[in-house]
Structures are given as structure tokens and as C-alpha cells.
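Apart from one protein chain that is not included, each protein chain of the complex appears where it belongs.
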Amino acid sequence: MADARTFSLREIAAHLGGEVIGEAAAPITGVATLDSAGPTQIAFLANLRYRSQLDRTHAGAVILGPDERDATALPRIVTDNPYAYYARTVALFNPPPAVKAGRHPTAQIDPEAIVASTAEIGPFAVIGHGARIGERTSIGAACVVGSNVRIGDDTRLYPRVTIYHDCTVGDRTILHSGVVIGADGFGMAPDQGRWVKIPQVGAVRLGDDVEVGANTTIDRGALDDTVIGDGCKLDNQIQVGHNCVIGDHTVIAGCVGIAGSVRIGKRCRIGGAAGISGHIEICDGVTVSAMTLVMKSIKKPGTYTSALPLMPHDEWLKWAVHVRKDAKGETP
Amino acid sequence: MADARTFSLREIAAHLGGEVIGEAAAPITGVATLDSAGPTQIAFLANLRYRSQLDRTHAGAVILGPDERDATALPRIVTDNPYAYYARTVALFNPPPAVKAGRHPTAQIDPEAIVASTAEIGPFAVIGHGARIGERTSIGAACVVGSNVRIGDDTRLYPRVTIYHDCTVGDRTILHSGVVIGADGFGMAPDQGRWVKIPQVGAVRLGDDVEVGANTTIDRGALDDTVIGDGCKLDNQIQVGHNCVIGDHTVIAGCVGIAGSVRIGKRCRIGGAAGISGHIEICDGVTVSAMTLVMKSIKKPGTYTSALPLMPHDEWLKWAVHVRKDAKGETP
Partner (left out) sequence: MADARTFSLREIAAHLGGEVIGEAAAPITGVATLDSAGPTQIAFLANLRYRSQLDRTHAGAVILGPDERDATALPRIVTDNPYAYYARTVALFNPPPAVKAGRHPTAQIDPEAIVASTAEIGPFAVIGHGARIGERTSIGAACVVGSNVRIGDDTRLYPRVTIYHDCTVGDRTILHSGVVIGADGFGMAPDQGRWVKIPQVGAVRLGDDVEVGANTTIDRGALDDTVIGDGCKLDNQIQVGHNCVIGDHTVIAGCVGIAGSVRIGKRCRIGGAAGISGHIEICDGVTVSAMTLVMKSIKKPGTYTSALPLMPHDEWLKWAVHVRKDAKGETP
């Protein structure tokens, strides 16, 4: 995507801080990687693995850390956290689309809903009875917001999000397409060979500064609420079961499945396609590796793993023989 | 969510059965856990793990089993199945929203569709040619029901469900937001380095009393139909491949992937994020553990597992060395 804006290094630093070294006036038109940047783009060195690319980059300027301040002769911005600086520089060049206050004429907004005058309601959106939509919040096309849902300020629902009744969403939160918040948790009681549905009468509470990826689902609680803390970032296609409570600033990668009544601490990192069994607790500061199953509570911060290493299929067949022997009790 | 209804213990038992012990007239306003219930709420003891909570609960009344009939002095209802009784009590206090017969003026209903006069068709719903919608069935906002689809009575489609052409859905079935029924199965024939699409001309048949969770997908059959039996309960984000046949009253937890042409028996329980390979058969009464891969047919009821136990990452590294030795044939 072409960046429409131009800033000099001096202007970037005026917005974002950092120390400018070298030519501060040259116009920069956007951000790119060291490998692909052209002479009017600014690149960044956030991972020393890529340091060798610094010598051969065609970038017009570079963002880097204090230890690399003299590693290049290019115009540069020195900052303690080049990766976060890169993030903010991209945002400077690519601000989110402005919210256009107003209601699309096709939107179906219940007369008892309270929609801020600065909010944007897209085509074919449905806003239920008693719902409240905050200031400068954008509800995308074909979203369905249930009755009594409360959505804060400066929040963005991309098209085709569903929020069931009574759920709440905080400020500055982003929900991507296909997200479903507040569908019924998976609760059934066995009775004479059949399953009796347990009505799910809790709700979902999403905090402030949360992001939820495309097609992720977060179920409403059975009796109490499912809670996602402030600053949590959830990737695509995640399933969060009923009554889960996820602590602030925890990040969860794509395809993770979290069963019901799980408590996850603050600042955890859950790897892609991991699974977490129901009714367990994970303390603050835990990292779970990709595709790892957590079956018991984790009480100590650290990294936990249960993934099997990859093998060529013929080696895997040999390994599987050992597994069967161990399982049959044929090995000591 | 505040419960708007009030019942005495006597009235609850009049609706649901069970034996009332103690003060039968006190007003109960809702259901809660032993831990969180207040003096006008009824709690339940369904799992003896929580028995110690009975002594300190602030609940106004308790549902419990015959063995615990004297375990508390609180007003109580004694029943053989306290968990199912709890489910029904929640339903008594929280009946599902009433279906409001009628068609939203924005709904696009094909003139050749047959929609019961007691059915509710939500805003922006699309009902195709030849589709039939049963009595008291609710089609939520932005649902798309394809041509010749048949949906039974007392069924509920939450917003944003898609059902492709020719599929059938039974009575008293619930489909949550984002469900896709009847998309093409994954069928391709290799031909000279390319893939030739095999048109999928079967359909999907969902039984009565089925529930399907948010964003679950069930593909149509290649030539024959994909079939989900009566009383099956599917959680969120499940994938069911083409030509699968799933027996009555089987429950499947979230994120399970089932490849094509799988037969699963009756009353099975498939754990979260399990995977089932194509063209295999699982007999009645099988439990598959979470995140377990079933690669071969299972012919005997029981519990089956293939998940790796969780390890601190440094222990996992040691274990991985053993795996590699076994795979290379370096161990006896």
C-alpha cells in the first residue's frame, strides 16, 4: 500500500522521541524491512539476527538501539526499544481510517439503543434494544450487537462481528471480522442417556485495549461472566470457553483452544494451537509453547512445552515402536 | 444478568420434581454456585469435590443428591441427578427469549420459500427458493438459508449462520453465530500436477435436539450426505468433513477436527482439539481425550489418549533427545 504521508527524520522524532543522527531533513515516505526498503523509506534493526542486512540495505534511514548507534553511516534514529519505535512509526505513516460519524441508512438501530453521535454505524448493522455504543466507536457492516450490550469509546468492530446480549466491550478495543462474543458456553448435564442443556446466563466482559482476531469465539459464562483483561491480544481462530478469566496484557496466538473455567494470569504468552484443559489455573508470567497441551495448573512462571519433535516419517515409525513398548510395559 | 422471576422451593419442585426439605415457601430469585450464592438464590451440589463449600455457602437453598440429604440444614431439594436438576432450574428462571412470529421488513424471502406463520425471520436474513422454515423457528439477523433447505420446528439460528442449499436441520436444534452448514467438502483429484475439484453434490442432515457452537463448520457430502444424529452437541470451532456420520447423543468439544468419511458411534465424547483422521470408524461409547489424534478405527468402548504430558521447557529438551535416539534406532 502506498503511504500518502511524508515526514523528515526530525519530524518523526518530534512525534515519537529518540535521537536523530545524520541528515535529519531528508523526506521519508514510509517504513520497510532492511531487506526491501528503498532510499525514501526508513527501516529498523530490532533483532540482531538481521544485523548483517544493515550493511547492504538501500533504506534512506534506520531505527536502531543504543548499541548499534555507530553500526551504520545512514541517517538514523536511536531509541531504547527499536521494535516498539518501528510500530509507532508505521502508525505515524498509516493512521487508522478515520471514523465517519453517522448511521448508514440501512442500519437497524433499536429506538431504545443509545448510540453516541460521534459513532459510525455501517450498512446492515443491527443494534439491539438497550445497547450503548460509545464515542468515536465504529461498528462495521453487517455486525450484530445484541440487546443491552455496552461498547466503550474509540473501539472498532470490523464487518460481520456478533456480540450476544448483555456483553460488554471496553475502550480502544478492536474486534476483527467473524468474531463471536457471548455465544452459549458448552454446558450440558447427562440425564438418562441424553444431554440437558444448561442455559448460559452469564455474559462476557472484554477490557480496554483488547484486540481479538478474525473468527475467534469467546463464550458467555454459565452463571458468572467470562472476563478478558485489559490489554489482552488474541489472534485469529481462538476458542475461549465459558467462565474463563484471562489476566491483563496476556497474548494468545492463533488457533488456541481454552476449555471452560480456566484462569490465566497476567502477561502470559500462549503459543499457537496450544490447548488448555478446563478448570485449571495458570499463574502470571507463563509462556506455553506452540501446540502444547496444558492439562494441570501451572503455579510457577516459566516456559512449558509438550510438543513432539518433527521426524521424517520412517524415523517416526521406529519411534512409534518404542512408544508402544513403553505403553505395554515391555521396557523397564 | 438479573433474573426477573421468583419461585418458592415448592413451586420449583412442582415444575421439576424432587423432594423439598425445610422451608418450602421462601422466595428464590435465581441460581448460583455454592461459592457465590446469596440468601435468595438456590445453589447446587453436583460434584462432591465441592462438598466442603456446603458448610459455608450463603445460599438460601440447595439442590443435592439423596446421599447428601442431611448434609445441610438449609432448605433443600433432593433429587437423583442434582446436575440435571440444576440445568432445569436455570432454565426455569431463564427461559429462552420468546420467538416473535413475523418477518422483519428487511428480510429477503424468496416467494417460493415456505415460512411458518409462527416463525421469526430477523433483519437482513435471506431465505432461498424452495426453503421451508418450521413452526416457532427463529432465523436470526443476517442468516443465509440456501435454496431447498428444510428447517424443522422450534429451532433457533442465531445471527450470521449460513446453510447451503439442500441441507436439512431438525426440530429443537440450535445453531450459533458463524456456523456454516453445507459448504463444499474438501475433494480434489490430482491430475498432471494440478487439482481437479470434485463437485460436492451430497448435503448435510442435522437431527433433532442438536446444538452447534459458534463458527463450527459441517461440510456437505461428496455424493452421499453428511449426517449428525439426534441429540448431538457440538461446541465451537469444530470442523466436520464431508460424508461423516455421527451417532445420536455424541458430544464433541471445541476445536475438534474431523476429516472426511469418518463414522462416530452413539454416545461418544470427543475431547477438545482432538483430531480424527479420514475414513475411520469409532464405535459407540468411546471417549477421546483432549488434543488426541485418532489415526485408526476404534472398535472397543473406552477412553483413548495420545497427548504428550506438559514439561518445563528444559526438561522437554532432555526428553526430545531421547525421542531422537529412539527414532534413529540408537536405543535397543
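Some notes on this structure:
When the chains are written out, they are named A and B in that same order, and each has its own residue count from 1.
The rule is simple: a contact is a pair of C-beta atoms (placed from the backbone, for glycine too) under 8 Å apart; a residue touches a chain by one contact, two chains touch by 3 or more.
From a predicted model like this one, the values you see are computed outputs, not experimental measurements.
Check B:A32, B:L54, B:I121 or B:V144 against the missing chain and you find that the one touching it is B:V144. Checked against the hidden chain, the listed residues A:A13, A:V31 or A:A183 yield one contact partner: A:V31.
Screening B:T33, B:T173 or B:Q239 for touch with the missing chain picks out B:Q239. As for the chain not pictured, it touches chain A at residues 1, 3, 31-33, 36, 46, 81, 83-84, 86-88, 90-91, 93-94, 96, 104, 106, 122-124, 140-142, 158-160, 174, 176-178, 209, 211, 213-215, 231, 233, 235-237, 249, 251, 253-255, 267, 272-273, 290-291, 307-313, 316, 320, 323-324, 326-329, 331. Touch with the hidden chain on the side of chain B covers residues 106, 108, 124, 126, 142, 144, 160, 162, 164, 166, 178, 180, 183-184, 186-191, 193-199, 201-203, 215, 217, 219, 223-224, 237, 239, 241, 255, 257, 259, 273, 275, 277, 289, 292-296, 298, 302-309, 311, 315-316, 318-319, 322.
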